[in-house]
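One structure, as structure tokens, below. Some questions next.
Only a part of the assembly is drawn; its chains keep their places, and the rest are absent.
Chain IDs A, B and C follow the sequence of writing; residue 1 opens each chain.
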Amino acid sequence: MAGREEAKKLGLTDVEYDEILKVLGREPNYLELNLYSVMWSEHCSYKNSKPVLKRFPTQGPQVLQGPGENAGIVDIGDNLAVAMKVESHNHPSAIEPYQGAATGAGGMIRDIFTMGARPIALLNSLRFGSLDNKRAKFLFEGAVAGIGDYGNAMGIPTVGGEVYFDDSYKENPLVNAMCVGIIRHDKIVRGKAAGVGNSVMVVGAATGRDGMHGASFASGELSDDNQDQGSPMQVGDPFKEKQLMEACLELLQKEWVVGVQDMGAAGVVSSTCETAARAGNGIELDVALVHQREKDMKPHEIMISESQERMLVIVEKGHEDDVKRIFEKWDLEAVKIGTVTDDGMLRILENGKLVGEVPAVSLAEGAPAVKRESKRPAYMDELNIDLSKIPVPADLNKILAQLLDLPNIASKAMVYRQFDQTSGTDTVVKPGSNAAVLRIKGTKKGIAISIDGYGYYCYLDPYEGGKQVVAEAARNLVVSGAKPLALTDGLNFGNPEKPEVFYQFEKCVEGISEACRHLDIPVISGNVSFYNEGKDSAVYPTPIIGMVGALDDVNKYCTMKFKKEGDVVVLLGENTDELGGSVYLKEILDVVAGPAPRLDIDLEKRIQTCCLKAIELGLVSSAHDINQGGLAVALAESCIASNLGFVGEIETDLRPDTLLFGEGQSRIILSLPEENLSVLNKLAEEIGVQVSVLGFVKSGSLKILVKQKEQVIGIIDTPVESITEIWNNAIKWRVEK
Amino acid sequence: MRCAVIKFAGTSGDGDCYHICKNILGQPTEYVFHKKTFAPQDFDLIILPGGASHGDYLRPGALAARSKVMNSILDAAKAQKCILGIGNGFQILLEAGLLPGAVLINKNLKFHCDDVFFRVENSDTPFTGLYKKGEVIRLNLACKYGNYYADSETIEQLKTKNKIILTYCDENGNPIKEANPVGSLENIAGIINSEGNILGLMPHPERCAEEILGNTDGLRIFKSILQYVEGGKVRGR
Amino acid sequence: MFLVKVYTFPKTGVLDPQGSAIKAAVSSSGFERVKDVQTGKYYEVRIDAGDKAKTQEIVKELCQNILVNPVIEDYEFEIMEEQA
């Protein structure tokens, strides 16, 4: 038997231990205690976050599978659907970035093909300390190579992502991966252990001691003593995963497959108790039957190991050999370890002898919810300083050059060149524009995918930041010509036991929910990662939004690059008097101060509706949203992408730096043939959106005259060639230095 | 033209090649699993697709080159069938000794995916008949081990016998070092065997063969083979 | 000058996907007597450091900082004196 002291060592609280006693009506033994310890960790149980996550809108006619399964699934018409999910691998990546990121991508991919969907695209969202820091550089390079090598070897293209550098992530980087798959409605498979008497099988890699307690590890802060968990680091095997994927996709065509579950965190125990709980059944299994890679493994080690590239498969009794035959073809093992029972118990045997027995549902869903205290952080009020005291810089050209040289704004080509972006031959818009666009072979359809997050706004104002990140992801899809359908989230926060961190978490979720409701974009899957802390402080609150949208005609996609000299360039939306929270203030003037830009969600919706309509009507040559770095950076990006330039005069009553570099939300830049302008104006008027002409596409340079009452109050005038050079090389030069 | 696309263990580019042959060229096309065999007369074109067979473990292509299906490929090679190796398929041909030389890791040790420029060095082959000699084309490159190497004697032979088919170049066709992202000798990106029926290419023509993907420069490789096979005429070697 | 031969190999319990894949391929090409393959890396490092003790110190540091990934790899080395 294992007592309270043992429980503490395994990270269980007193309340939790009491609950275990209540559920079992006796003391648990060491094996059982281990099961509860991993299943009731935050990573598996969501005990800190569940009540808050309930606020997300998760319904909609397009939703085929909402949160609660391995991945969410959304309908895209014609009997086709898209499966998607985001997941974090932050803590493993902090220790071994290459393998941490690689196995993160691997887990993500499994979640998708577990549903029966064929993975067609990967994306990632990365955060590291600034590149001046040697460790940050090491983590950055390792994580990028790890994600790349895994996805590339699998032949799944990486079509988008994002990278930010900020010292809040110096010790605890964020490595989130997203996978998207395609599936026919009638082929969706769920993770259910239905049908008493059916067989429970483990397929894929053999089980070793690697990654034991990984789930609990992800549920605590990084510190020197938990860096060595006594169990070996997981190493990814993309070759085995590829074979496993093909075998599973072949298997899942069979009508005698009952349920499938990925073995991610907490391996055998999580996959068995979750599938059993979903079906209201139990499972009896013998750990000795699990194929093992190491000698003398104990029952608890087998149950909680996180060895990669494994799956749990439940099939109708009598079809075990059919399963084996399929896996043999792909040079993989498949073994029966147990059967589905009707008593709701997870019963564990070792060579036929009973070694543990607990109610499956208590493991999967019984963790006592934790009500966390929430407190508005004091810094938020200190951030509201009077920005009008900041002098306007004389040389705005120089500021633009400095902004384009910031790794957070500069080209990420150095990163995405390391990813195979084109395997599968579906990538219509590759990384480097607003969102990725993929065609779907055999149809006219396309999908667009983006992944976005911006910790800085969420730090300044978690609620507005939460709204903003959903709006940005949707905007990225809309400017690509796609109608947003659903999202998956990756919520990365510090230690939820700190009331200020919990406040950030709650408010971000509220903001996200609010935006989802107004924009009609349900949340269909997601992931929470807490305890992202360095020695002194938490990371910026960093919710990541992965979003998918659909194009009825993929040929109508749109990109951000200017297309033709002479096209008129217009702004959809309004320039606002908001300098707070801008990259310009933070990085150039070193003022970390708010307020973050506000988001009027109704205006946002109208802007997006108008933009999408204009693209669908074929009025538009290019579209690009305004984001970090403001109007000037957005124009520069469209120039650089096209190797064309821009010339224009903008009349304003704002400060020139606010106009050029302020980050007011809900703004989109369009370029279009001049003859289409009147149609656009009419459309905008109907929808209730402001359109103003900024200038024209003209090759050579980027030239903006900022005017106030006919007076020139600011000038940007720079050859496109020179800003291209800066923007292309900012990251490369810093990494190679 | 009867096409075979080989499915090695872990290969991922098989579907892309199948799609081109079957749906774009409209030719009868079959997958051949690596544990199977076939007879030389079964197919006119045999494609060894890209994608990391066996996870690129040991050396890219090394383990796949020992698969059972290789025996059939050797027979087809002897029977003068057209054999096209793309990316990892090229590496498999090298490891199997069907083409001379080897690949090393890219000079910057990183995977490189981008559309880059190539010069067609020889248009007098079954694979390049529809290009002009010296023509500059753009193809997608996606590899970590594309750094072609052979000893100086082999390189000399490739050069004098016109067996170098594609080289990295700038947009004006200059074969400069800066235009070569992998570091291969002589900017080599594709070579053909001395009999002229086996081509190995580092870039992926099958990824650049449709309007919607923004580049169709690669399509003519497949159309050239089709013309050669259907025309039945042997063009000068 | 000293020639140092450094070998790295996976730590106990750490998966060696390459080794297993090579083993599988090798067995199926007729090498039934090969029972196990483990993969690692091999470095030949030339160090110019007066004596063996000093060389040893440098090698250790080199391994721990650059050549070896201590989270997943172990290593061994041999030092040999070389004639100039």
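Note that contacts are C-beta pairs under 8 Å (C-beta built on N, C-alpha and C of every residue); 3 or more make two chains touch, one makes a residue touch a chain.
What you see is a predicted model; the values in this text were computed from it and never measured.
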Express the subunit copy numbers of the entire complex in terms of the labels on the chains shown.
-> A x1, B x1, C x2
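The criterion applied here is as follows: only the chains that are shown with their structure count from here on.
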Just how far, in Å, is the C-alpha centre of chain C from the one of chain B?
-> 35
By residue number and range, which residues of chain B touch two or more other chains?
-> 54-55, 57
Chain A: positions in contact with at least two other chains | 237-240, 331
Spell out the residues on chain C that touch chain A in their complex, using ranges where they run on.
-> 10-17, 20-21, 24, 69, 71-72
Residues of chain B defined as touching chain A within the complex | 9-13, 15-16, 19, 23, 35, 50-52, 54-57, 110-114, 140, 142, 144, 204, 206-207, 210, 212-214
Would you pull the chain B residues touching chain C in the complex into a rising list?
-> 54-55, 57-58, 63, 66
